[in-house]
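What you see is the complex with one protein chain gone and the rest in place.
In order of appearance the chains are A and B, and numbering begins at 1 in each one.
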Amino acid sequence: MLPFTYSRPRNIGEAATAGAQPGTEFIAGGTDLLPLLKEGVRRANRLVDINDLPLGGIRHEAAGVRLGALTRMSDAADDERLRRDYPAVVEALLAGASPQLRNLATVGGNLLQHTRCLYFHDAAMPCNKRQPGSGCPAWDGQNRGNAILGGSRACIATHASDLAVALVALEARVVLGARHGEREVPLADFHRLPGDTPQIETVLEPGEVITAIFVPAAPYSRRSTYVKLRDRASFEWALTSAAAALDLAGDTIRQARVAVGGVATKPWRLPKVEEALAGARADRSIFHAAAELAAQGAEPRQFNAFKVELMKRAIVRALADAGSLA
Amino acid sequence: MRSVLSLTVNGRAREDLVADNMLLLDYLREVAGLTGTKQGCDGGECGACTVLVDDQPRLACSTLAHQVAGKRIETIEGLATRGRLSALQQAFHEKLGTQCGFCTPGMIMAAEALLRRNPDPSRDEIKAALSGNLCRCTGYVKIVESVETAVRAREAAE
Partner (left out) sequence: MSGSVGQPIDRVDGPAKVGGKARYAADFRPSGVVYGAIVTAAIAKGRIAALDTTAAEAIPGVISVIHHGNAPQLAYAPMDPRPIVDPKTGEALRVFQNDQVLFAGQPIALVVAEEPEQAIQAAALVRASYAVGNAASDFSHASLEARPPEESRHPGGKPGALRRGDADAAFAAATRRVDASYEQPAEFHCAIELHGTIARWDHDHLTLWDKTQWVDNDRTEMAHVFGIPDDNVRVISPFVGGAFGSALRSWPHVAAAALASLLVNRPVELVLTRRQQFSSVGYRPRTVQRVRLGADDNGRLTAVIHEAVAQTSAYEEYAEMVIEPPAMLYSTPTLRADYRLAPMNVNTPCPMRAPGIVTGTLALELAMDELAEACDLDPLRLRLLNYAERDENKNLPWSSKSLRQCYAIGAERFGWSRRPSAPASRRDGHWLVGYGMASAVYPAHRAPATAHAELRADGTASVTSAASDMGPGTYTSMTQVAADELGLPINAVQFELGDSLMPPAPVHGGSMTMASVGSAVQAACRALRAKALDLEHPNRLPQDRGAMQQAYARLLARHRLDCLTAETEAMPDDAAGRFSMYAFGAVFAEVRVDAELGEIRVPRLLGVYAAGRIVNPKTARSQCIGGMVGGLGMALTERGQWDDRFGKIMNASLADYLVPVNADVQSIEALFVPEEDPWVNPLGVKGVGEIALVGVAPAILNAIHNATGRRIRSLPATLEKVMGC
């Protein structure tokens, strides 16, 4: 690990000032950043530890729930009201990582975790995300874990978060803090598509930090679920995942929210699928027909083509599970 | 950059001059000389370095030493009292929760964290609590049995 200086500011102003300097990384849980620094995948001259900022806590309000950015994944997963009112969020939290990691990792940091693309993680390999302009070997390489949606010739790295998939389905917003106040961004707009600049992953400005995540209380939130598919039964990132939320009147769908993970370059909301479900009957044939729309524009590569079909089936399962929730 | 780090390790207060970029794992092994905490991967993949920080299980390989300043650290070496194995250690010994023994310290510390939080866990809760600890020898069966045995032993002792 290259040497860096370490500081622990007490307020957002100090953190933002320190964080705006080139070569600086914020550190919260550190579960993503520290191994990357150790392996030389990321470099930093300065680490600004934001754990002393007053950004913890879960606040339930009539309009929704506000998760302080420094809320540990384990604390969020243990929150009874969150489990009752936004089950997909808790299921996604528990599906991720391991108890030790969840105990360190924060919900804000989880949204910023780096891709699991094999080439990004091998510092000796080309990778446009790690080293702009060096190329994307995943395009024609070991791309089973890579994206079929939202990619570009420059990058097909998947976004790795489970939590973000559940949150984007539930129309969460991200609160960003800087020296001069806060701004709010829909989570759906927070991550950027890779395009020609895969190294720029979010709309965060230098020195800006995530201060909170707000999940609105919607009629579908309680009837939400998260389905995660992977090769082993735990401790693995999603091969494909789906979050679904349904607002039902009898067996008619008033509105639906659907998002997928493990298949796209950012947490991937599926508005066309949602539109097809709105007003329809909640049954498997409708779910199947709607899920077909998920794959529009999919660009599978050699080893991830199966995700087109798997994604559709995961959506159907998530919808069926959500539909059968009490 | 180096700065002074103060913390408590296995009940004993320490102060050391520690590099800003030193991981807690290297601090424990190289500075504190506690080699019971193991490294099995390049970061966050195996759980062998699990220690307790203020009773919570954490990965020493994914934590900077300075991040735990002022906190209470416990390692496998701190579990025995006056040379007597704890009930959990004893159960891992008797039930063969250990084979090559390398994942054992991390496994025991993860189980210890569970039992402090939940003294009577179900089998599924045990498996979930140990889901971040890889073992390549035992096949996990005896590890889960060891924790269950410790639960019963603790109950019997009360």
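Keep this in mind: a contact is a pair of C-beta atoms (placed from the backbone, for glycine too) under 8 Å apart; a residue touches a chain by one contact, two chains touch by 3 or more.
The structure displayed is predicted, hence computed values, not measured ones.
Residue B:T104 is the one among B:T63, B:T104 or B:T149 that touches the chain missing from this view. Within the entire complex, the positions of subunit B that touch the omitted partner chain are 19, 21-22, 26, 30, 33-42, 44-46, 48, 75-77, 79-80, 85, 89-90, 92-94, 96-105, 108, 127-128, 130-131, 133-144. Considering the complete assembly, subunit A touches the hidden chain via residues 1-3, 38-40, 116, 118-119, 121-125, 137, 140-142, 144, 229, 231-237, 239, 305-306, 308-310, 313-314, 316-317.
By our rule, only the chains that are shown with their structure count from here on.
Centre-to-centre spacing of subunit A and subunit B amounts to 30 Å, using the average Cα coordinate of each chain. Those residues of subunit A lying in contact with subunit B across their complex are 1-6, 27, 29-31, 34-39, 47, 49, 51, 97-101, 103-104, 234-235.
On subunit B, the positions that touch subunit A within their shared complex are 1, 3, 19-21, 23, 42-44, 47, 50, 56-59, 61-64, 66-67, 110, 113-114, 128-129, 131-134.
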